[in-house]
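Excluded from the complex is one protein chain; the other protein chains are retained at their positions.
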Amino acid sequence: MIPPLFRYERAGSVEQALSLLAEHGDEAKVLAGGHSLLPMMKLRLANPAVLVDIGRIADLRQIRLDGDQVVIGALCTHAQIASSAVIGEHLPLLARAAGMIGDPQVRHRGTIGGSLVHADPKADHPLAALASGATIVVQGSQARREIPSDEFFLGYFTTAVEPDELLVEVRFPSAAGLGWGYEKLVARSNDWAVVGVATVGGRIALAAMGDRPLRARGAEEALAAGLGIQAAADRAAEDTEPNVDISGDVEYRSHIARVLTRRALAAATGSG
Amino acid sequence: MINVSITVNGVARTEEVADRQLLVHFLRDTCGLRATKVGCDSTSCGACTVLLDGVSVKSCTVLAAQADGSAVTTVEGLAGADDELHPVQAAFHREHGLQCGFCTPGMVMATVGLLNENPNPTEAEVRTALEGNYCRCTGYHNIVRAVLAASEGSVA
Partner (left out) sequence: MLGLSGQGGPLPMGSILGTRVLRTEDPAILRRGGIYTDDVMDERLDGAVHVTFVRSPLAHARIESIDTSAALNAPGVLAVYTGADVELPPKPPFMPMIHNGFSRPLLARDTVRFVGEPVAVVITTEASQGEDAAELVSVSYDPLPVVIDPRAAATDEALLFPEVGSNTCFALPSQPDENFFAGCDAVVHHVVVNQRVAPAPMETRSCAAVWGEDGRLTAWLPNQGAQGSKNAYVSALSLDPAQVRVITPDVGGAFGAKFGADPEQVVVAWVARELQRPARWTEYRYDNLLAMTHGRAQIQTLSVGGTRDGKLLAYRLDILQDSGAYPAIGAILPFLTRMMAPGTYAIERIESSARSVVTNTTPVGAYRGAGRPEAAAAIERAIDLFAAEIGMDPAEVRRRNLLPIFTEPHDNGQGATYDSGDYLAALELALKTCGYDELRAEQARRRASGDVRALGIGIACYVEITGGGSESGDAKENAQIEVHPDGSATILTGTSPHGQGHATAWAMLANAELGIPIDRITVVHGDTDLIPEGGGTAGSRSLQQGGAAVQQACRELVDEAVQRAADVLEANPADLVLDRERAAITVAGSPEVAVTLADLAGQQRLFIRSVFTAPGPTFPFGAHVAVVEVDTETGKATLQRLIAVDDAGIILNPLLAEGQIHGGLAQGAAQALYEEVVYDEAGNPLTATFADYGFPSAAEMPTFELARMETPTSYNPLGAKGIGEAGSIGATPAVQNAVVDALAHLGVRHVDMPTTPYRIWKAMREATS
């Protein structure tokens, strides 16, 4: 319940944050909303010696349109994203995903940056980012990198962000007017997804079907070839490695992936 | 150890706290405000819900350090100057929305937060909005009635 001992450092700017990360290396973790990191620390599953609190860096809380891209600061909370008019117009899938994360209290604190870096394969933000073809912008002391979502998630709770880098913003191509679908099977309303599916603009992504959010490339191929929703859905579970636990085995999760893909695609057609 | 300045129920407090002190323990142990409870260790149950800068948060998953410079409202800060019950408190009383009372402070604060953002929720919206607040005693039936009764223009 009580996190292990750590030293708390506060960064007033991105530069200061990077300097602290460089100073402490592997021993430091970034603290944003804290709703991925602190729960793990309270169960003593994570034990960083230093927390660098970036929560006051106002620059990272902006949402803006930049041409045909929506740029979302790393510290934007799920609640902010779910209620943003800009996001509602340009990224309705993201608005839906953010609005379904946890409960209202969690959404007031959890951030898109924190959620993406945490990279839980069951989670909503990684799924939405991958489906949307987002680009994750990461700042290092030497360079700023733009990482496509397809290259961002590397494994369980592992991303392409280096220990001395900070995720500063996420850029989404505007999906205004495009059909989209977002389907999640949960037992209880607030549960992690047994399986999640998100689709927009011909991209289809899956949550809880592997060690990271996955593109359903077989389904996308069938869709692009004009074979129809059912044919696409039938291929949704190809090349996946779903978790086996009390919520389902491989066969069940694969079946659910197919069902939810069909439903998400149907919604996308209806809403496009 | 670090210094934090947090306004709690309108009273400015400056304290030296452990780096790892959770906001809920700051409220309970440092400020002596024990209405806010700890009910779990997985950010699930919401017994620790308070308002932080006006929005509901689970104080078990916020460091006191993160709340430095902010304002916190707990259930002890809700009643009026003459100790009159806040409308949400009064609604919980009228509708028998509490039994053992352990979840109640968090439930009341989550409700205040909800009605600030959505003054006239439907029953379905109330139930979804409270999915982060667990109760074992009431089955939620009367809690939902209390929230609807407290909301604007509701038919109790």
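By written order: A and B. Residues from 1 in each chain.
What we mean here is this: a residue touches a chain if its C-beta (ideal position, glycine included) is under 8 Å from a C-beta of that chain, and two chains touch if they have at least 3 such contacts.
Everything quoted here is computed from the prediction, not taken from an experiment.
Taking the complete complex into account, the chain left out of view touches A, B.
Of A:V194, A:A207, A:L223 or A:A236, it is A:V194 that touches the chain left out of the display.
Although one chain is not drawn, the whole complex shows that of A:G55, A:G196 or A:G248 it is A:G248 that touches it. Residues of subunit B that touch the chain left out of view are 18, 20-21, 25, 28, 34-45, 47, 75-76, 79, 83, 85, 89, 92-94, 96, 98-105, 108, 123, 126-128, 130-144.
Remark: the residues of subunit A touching the chain excluded from display are 1-2, 4-5, 43-44, 185, 187-190, 192, 194, 245-249, 252, 255-256, 259-260.
As a convention for this text, only the chains that are shown with their structure count from here on.
Distance between subunit A and subunit B, defined via averaged C-alpha coordinates, is recorded as 28 Å. Those residues of subunit A that touch subunit B in the complex are listed here as 1-8, 10, 31, 34-35, 38-39, 42-43, 51, 53, 55, 79, 102-106, 108-109, 189-190.
Those residues of subunit B whose C-beta lies close enough to touch subunit A in the complex are 2, 19-20, 22, 38, 41-44, 46, 49, 52, 55-58, 60-63, 65-66, 110, 113-114, 117, 128-133.
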